[in-house]
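Only a single protein chain was left out; the remaining protein chains are all shown in position.
Note that the chains are named A and B in the order they appear, and that numbering of residues resets to 1 at the start of each chain.
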Amino acid sequence: MPSLETKNVVKKFGGLVATNDLSFSVDNGEILGIIGPNGAGKTTIINLIAGTLPVTSGKIIFSGEDVTNFAAHERNQKGISRTFQTVRPLDDLTAIENIMIGALFGQKMGLKDAREVAKEICKLIGFNNFDRSIDQLTVLELKKIELGRALASDPDLLFLDELMAGLNMEETYELIDVIRKLQKRDLAICVVEHIMKVVKELTSRVIVLDQGQIIAKGPYEEVSQQKNVIAAYLGEDE
Amino acid sequence: MSLTKKQYIMLFLLALIILIIALWQPHALIYGIQRGSLYALIALPLALVLGILGVLNLAHGEFLTVGLYLSYMLYERFNLDPLLSIIPVVIILSLIGAGIYLLTIKHVLKDGHLNQLLLTFGVSLILIEIINIIWTSRPRNVFTSYSYSSMSIGNFSFGTYEFLYFFMAIAVLILLQLFLKKTRLGQATFAVGQNPRGAKIVGINVSYVYLFVFTLAVAILGLVGAVMLPRTAIFPAVGSPFSLKSFALAAMAGLGNMNGILIAGIGLGIGEAVIKSIPGAGGWADIVFFGVLIAVIIARSYREGN
Partner (left out) sequence: MNKKAILIILTALAVVLPFFTGAYVLSIFISIFVFLSLSLSWDMMLRTGQLSFGTAGFFGIGAYASALAVANLGLNPILSIILGGLFSAIIAFALGFVVLRLREIYFAITTLALTHVFSVIIRNLSDITGGASGTILPNAIFNGDPKLIYWAILLITFMVIGISEMFKRTKIRFAINSIRNDETTAKSSGIDVFKYLLLVFVITSAIQGVIGAFYAQQFAFVNPESTFSLNFLLLPIAMALVGGIYTTSGPIIGALILGLISEYLKLLIPYGHLVVYGVIIVLVVLFLPEGIFKSVKKLFASKDNVGSDINAQS
């Protein structure tokens, strides 16, 4: 059974069709790449699966259960986590408290346990400045907080929305290593990326979105040679 | 005045309701049109400020109160007829409005709604209390012979003075729209309301437009205050209910829809008057505006949620 399966998911914003008839699946232990030019609908499909936006039509099946009508927080509690394209830390909480949120509510833990979980996650992602306030953190650290909070819910399915954007090479590889470790824990992971090096490094399979539709799928090496994919990216810098 | 299809339907419904009520409760109809026009007249400047500056001014009703008291003061001190006091009241109140804007509201335009609401709430409290200090809370009124003039058709008679509200509402509505469409400053105002950043880029002095719009709104309230005075017993909180009532109309009509405000105002005015005319149920009339306000806000939230 795949971890996630979407069936004919459509999302319309007024007249704009942001995702059109999207059907795909992800297995546990797999890293799926979701790529496509700006405005292709990548973030939208994450929002639909995580429940921050309602679908117009179609179904979302997670671990064999139809979660299409579940609220966002219920989906998180069931094991769907995501990071945001622009980091969204909670300003009035310290760094580690930001991570604790996931454990407190995604896993319904108490304060003590949540802090332990958060500390372990910090170890995993290489973050030490537990009690810093958010405005003192570097970009890399903010990204780590974003990832840490998503992980603290103990997800089975994880979406990373352009996690590497704005990082330098060294920092990017640091996070790639973290994601590899997560893969070994049998998580199903979807990475949305514009940085093709990251896609090449991490994913076994990609789907290419353009104007809300899947225009290609398969291993990155194959897909990147296809004419329609190149055409979709034309004028886009990678 | 160009109307949308929705407005035509609303106008038609309104006309139908008016016809029914005219036959059933002619007093309520006339009183409702008069009151409703007054509500619309007061709501228009609130909607203007809300639409252009993006600020819900909770001190709106208190500016009206100040206008009423200014007119009252001129009457008491110099025996100036309220209708003649319009010009000095508008001038003085505009200055007060501009001053308050420059000292306070201007500085929270970029803040969140929380600060704007709290600030204007604070301003309203200050205005009420200053009036309290100067004039105490004792109700006062002004008597003019013309304000109680009446007309009768057959054995049915009604006051005519308050029809002034209706004509003023239409006049203000037309003038505002002409101003927004035909004058340079008006066009700039419209542009700022649509897109402040864009307006700034094309060289419009946005902060001047804001000051102007706020002052204009307060000036209209001065005009209304002076005209209302002959028919209104005034006390420090007399204008307060108008802030929320005005917002109710603006919310009903939708942002930027000035015609809708007049239609909504007359509709609710008649609704209020009809309930008032039902023996024993008159006290419930006050619930019309607040009930409609809550219903509109909630209906809108459901529509947006889906």
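Remarks
Everything that follows uses one rule, which is that a residue touches a chain if its C-beta (ideal position, glycine included) is under 8 Å from a C-beta of that chain, and two chains touch if they have at least 3 such contacts.
Because the structure is a prediction, the values reported are computed rather than measured.
Only one residue from A:17, A:101 or A:165 touches the chain missing from this view: A:101.
Of the listed positions B:151, B:174, B:233 or B:297, the one in contact with the omitted chain in the full complex is B:297. Within the whole complex, the absent chain has one touching residue among A:93, A:196 or A:215, and that is A:93. Set against the missing chain, the residues B:154, B:203 or B:283 yield one that touches it, B:283. Where chain A meets the missing chain, the touching residues are 50-52, 71-74, 76-77, 81-82, 84, 88-93, 97, 100-102, 104-108, 110-111, 149-150, 152-153. Considering the complete assembly, chain B touches the hidden chain via residues 56, 104, 107-108, 112-115, 117-119, 121-133, 136-137, 241, 244, 247-248, 283-284, 286-287, 290-291, 293-294, 297-298, 300-302, 305.
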